[in-house]
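Heads up, one of the protein chains got dropped from this complex, but the rest are sitting where they should.
Note that the chains take the letters A, B and C in the order they are written out, and that residue 1 is the start of every chain.
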Amino acid sequence: MQHNRDFLLDSYRSMVTIRRFEDRVHEEFATGKIPGFVHLYAGEEASAVGVCSHLDARDVIASTHRGHGHCIAKGCDATAMMKEIYGRRGGLCGGKGGSMHIADLSKGMMGANGIVGGGPPLICGAALTAKYLKTGGVAVAFVGDGGSNQGTTLESYNLARVWNLPVIFVIEDNGYAEATASAWSVGGTQRGRAAGFGMPSAEVDGFDFFAVHDATAEAVQRARAGDGPTLLHVKLTRYYGHFEGDAMTYRGQGEVARLRQESDCLKVFRRKVTEAGLLDDPELDGIEAEVTEAIDAAVRDAEADALPTAADLVTNVYDRY
Amino acid sequence: MQHNRDFLLDSYRSMVTIRRFEDRVHEEFATGKIPGFVHLYAGEEASAVGVCSHLDARDVIASTHRGHGHCIAKGCDATAMMKEIYGRRGGLCGGKGGSMHIADLSKGMMGANGIVGGGPPLICGAALTAKYLKTGGVAVAFVGDGGSNQGTTLESYNLARVWNLPVIFVIEDNGYAEATASAWSVGGTQRGRAAGFGMPSAEVDGFDFFAVHDATAEAVQRARAGDGPTLLHVKLTRYYGHFEGDAMTYRGQGEVARLRQESDCLKVFRRKVTEAGLLDDPELDGIEAEVTEAIDAAVRDAEADALPTAADLVTNVYDRY
Amino acid sequence: MPKKTYRQAINEAIAGEMRRDHRVIVMGEDNAGGAGAPGENDAWGGVLGVTKGLFPEFGPERVLDTPISESAFIGAAAGAAATGLRPVAELMFVDFMGVCFDQIFNQAAKFRYMFGGHAVTPLVIRTMYGAGFRAASQHSQCLYPVFTHIPGLKVVLPSSPYEAKGLMIQAIRDDDPVVFFEHKVLYDETGDVPDEAYTIPFGEANLTREGKDVTIVAFGRMVGFANQAADTLKRDGISATVIDPRTTSPLDSEAILDSVAETGRLVVVDEAHPRCSMAADIARLVAEEAFSSLKAPIRTVTPPHTPVPFSPALEDLYVPGPARIVEAATALTKHG
Partner (left out) sequence: MPKKTYRQAINEAIAGEMRRDHRVIVMGEDNAGGAGAPGENDAWGGVLGVTKGLFPEFGPERVLDTPISESAFIGAAAGAAATGLRPVAELMFVDFMGVCFDQIFNQAAKFRYMFGGHAVTPLVIRTMYGAGFRAASQHSQCLYPVFTHIPGLKVVLPSSPYEAKGLMIQAIRDDDPVVFFEHKVLYDETGDVPDEAYTIPFGEANLTREGKDVTIVAFGRMVGFANQAADTLKRDGISATVIDPRTTSPLDSEAILDSVAETGRLVVVDEAHPRCSMAADIARLVAEEAFSSLKAPIRTVTPPHTPVPFSPALEDLYVPGPARIVEAATALTKHG
């Protein structure tokens, strides 16, 4: 582990921001303040942050319905995100998108996506732009285990390979697609599929930020070098239901509790950096306290923000019509 | 090669029927008598006939835009097919379908298909019916190399695997999808993809009826035994253009002539059976003469057949409306 | 008569038909829920619980969970229908049609015609539609006009629990491909629903109000709003006929034309996008075939030409409501 302090602090901050953000959304949803379908990323933070820790302004990501973590990891403003989730006018999308459509193209975040498998084709396009304009940019599609069975995803593997695009497909395998186990729904294996399309791949421990970081390093290097796409099969878990309101009766007895206890990515990170003497507990606690305050403020700001108005209903459909 | 004479004669007859059928359609198309888009199967006969030589009334196939060969191999009436291609009232589909939509469900032929990748999902359904009703039936989807890149095909691999369906995916790799080489368009390999989805597979010499027959035997046995899907990667060539009118400038100098000379499936069959002393040349010549006559008659019948009428335009949209 | 929810009515219809005909099977993402998972089987019964209880009764051979691959399994349902089964397949949200429409509109819908009448495809595709759930642009669309556009499909829009049961039984017994639209906001609505099986024929409209001043044609969730509007109008001395066509394909043109012949005024209420919509379709019907009866312009009440917004503040403005219907009908009675 050779990482400088700032990098480690930033990474931890980013993961904790996601966790606090999701925990607060979970709480506020339960009070009825947050409308719509909300899918929380808590538990999976090491993946988004580990991958995005290699990305910069040239790079673009496409996310899924479970998009908050990817947004935060790619640099979207958490307060503007919270406002969006609350359906407020100051939201990142003016309240028109909501949780499933948060995007910030200026940050290289092409959008959460309500369509499973919606992102991979789009990210091939972002990669094509990078390749064509020779920016050196990399394009990353996050895909769930369930989304790995969608034809749009599988086609994109082939297109990325045939066009030799700087793409990384990150399969976030949290074991379930809604209530369906990936052990059942995924014929063959993720890595086997990658090989079938001629793509290099790696299996990655998604509870370990450093494992994700290292695996991504190789994939990013390959992409930037013009050597085409890579698939990362990241294994991890989600703490909350598929969406808010899901009782998770399909999961094993005590499954989530055990994983929270044994494999929590924040705990793993903390243990590794403190054991290695790179950071100490008070520093990390300090970050947590700061983040908690920031997210509290974001919720307050969101609740105070104005609602969109009748005039907003019909704007932004076209650039010009 | 342990095959009885009748089987060999029938198989040869079926292959020759396809060849003559396609050659005559090619000729008649050139005279302007046949309307529409027509994709000919000449050169690929060993695949359709080798696969279908294992199938019976329980079994169902789904075809592609290049469907005449599959139809004939599965037992569709060649005269009714010719009438269909001529757009006549006595056609297998009353003239409403044409070359790209010939079907005869009573023969287990679910249709040629104008949509590349259209067949594999449908064939999963036919397989589900067979499995659910415990008929012992097998369902076969023919797919081109180009069609192997379509998401609908790839999804079907997974569904067939996950539902453990009695399906065989026959990838007829004739080297081209329109003008695009499969060497370019197919990332990875067909067998690698099958493995990626957890499916057994085989590579098959599609110029050799017996190779196709043997590989299919295993796949059919697996399917009937309830052991799920198989993929066969059949390598072969087409003699005519992608569709009638295609000048084939994308193909290599003399490529088709050489293949016709060296690898023609009818010649290979004839050589094998005569060398093994199973059939002799006069017998085979006799079949060719009979078939030629039958196809000539089919063309005459088609040309003489009535056209559909105004009343036909609006029937058969619904069972009841 | 027993009171049941729209959700229960649909569930009951499917369960009854499954008992009656072993060829009826159900498939979709988490239609049972919990495939391969360590916890409960039938963990979901569909994302909003409509198929709950089918799995325990009918087992894994008849209630099939699927991977997320709509083309493959909707296509499989079409293929199974063409080969002897009677599948009820779920396209969870109609918004997802874009990943599987080919299997619906080019395959299932066209088999019969392309094959010269030699195919029957008794397929039901159940799908959720409509705004009001704060589900944003990709989970709130109506899109039934797109399906209505396609020859070979039948399109069903139950507006109440009673309709939901009778139309679902009809859909399952029908030998053509049927797309069955369930409005997500209606699932918890209750109404009288007989315990026994009954069918509601396709192409027969239901007149939920009868009046002589104006005809209001409304679809799905909009029928309730039209009824509310009619009741308000009545208090203002305007008597309205409300027509719920129940199916858009086939369409009961006669009921609409007959009513307009009487009232001379037409309002069409459609939750779908306004362009090339059912609102337009009905307007065409009447402007072409009952023109001489019309005393006033036709009025359509629809959302604006925009995607469905997320924010409740906007979505509530987006969805047509009773007030807009009242306004439209009232304006018409100033004519003629």
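Heads up, the rule we're going with is that contacts are C-beta pairs under 8 Å (C-beta built on N, C-alpha and C of every residue); 3 or more make two chains touch, one makes a residue touch a chain.
Every value quoted in this text rests on a predicted model; they were computed, and no experiment measured them.
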_Tell me which of B:Ala57, B:Ala179 or B:Ala304 is the one touching the absent chain._
B:Ala179
*Residue in contact with the excluded chain [from B:Gly43, B:Gly119 or B:Gly146]*: B:Gly146
_Touch criterion as defined above, residue of A:Glu28, A:Glu45 or A:Asp104 at the omitted chain_ = A:Asp104
*Determine which one of C:Ile125, C:Ala283 or C:Ala329 touches the chain that has been left out.*
C:Ala283
*Which chain A residues touch the hidden chain?*
60, 62, 91-97, 101, 103-106, 110-111, 113-115, 118, 120-126, 128-130, 132-133, 139, 151-152, 155-156, 158-159, 162-163, 315-321
*Could you list which residues of chain C touch the chain missing from the display?*
71, 95-106, 109-110, 113-114, 136-138, 143, 145-146, 148-152, 248-249, 251, 272-273, 275-281, 283-284, 286-289, 291-292, 294, 296-300, 305-307, 309-310
*Residues of chain B in contact with the chain not shown*: 35-37, 87-88, 91, 93, 95-101, 113-117, 146-147, 149-152, 176-187, 248-253, 255, 307-310, 312-314, 317
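The definition used in the following text is that only the chains that are shown with their structure count from here on.
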*Drawing the touching chains as a network, do you get a line, a ring, a star, a complete graph or other?*
complete
*Going by C-alpha centroids, which chain is farthest from chain C? Tell me that one.*
B
_Please tell me the distance, in whole Å, between the geometric centres of chain A and chain C computed from their C-alpha atoms._
35
_So the centre of each chain is just the mean of its C-alpha atoms; given that, what is the distance between chain A and chain B in Å?_
45
*Where the centres are mean C-alpha positions, what is the separation of chain B from chain C, in Å?*
40
*Return the residues of chain B touching two or more other chains; collapse runs of consecutive numbers into ranges.*
151-152, 155, 158, 162
*In chain C, residues with contacts to at least two other chains*: 67, 69, 71-72
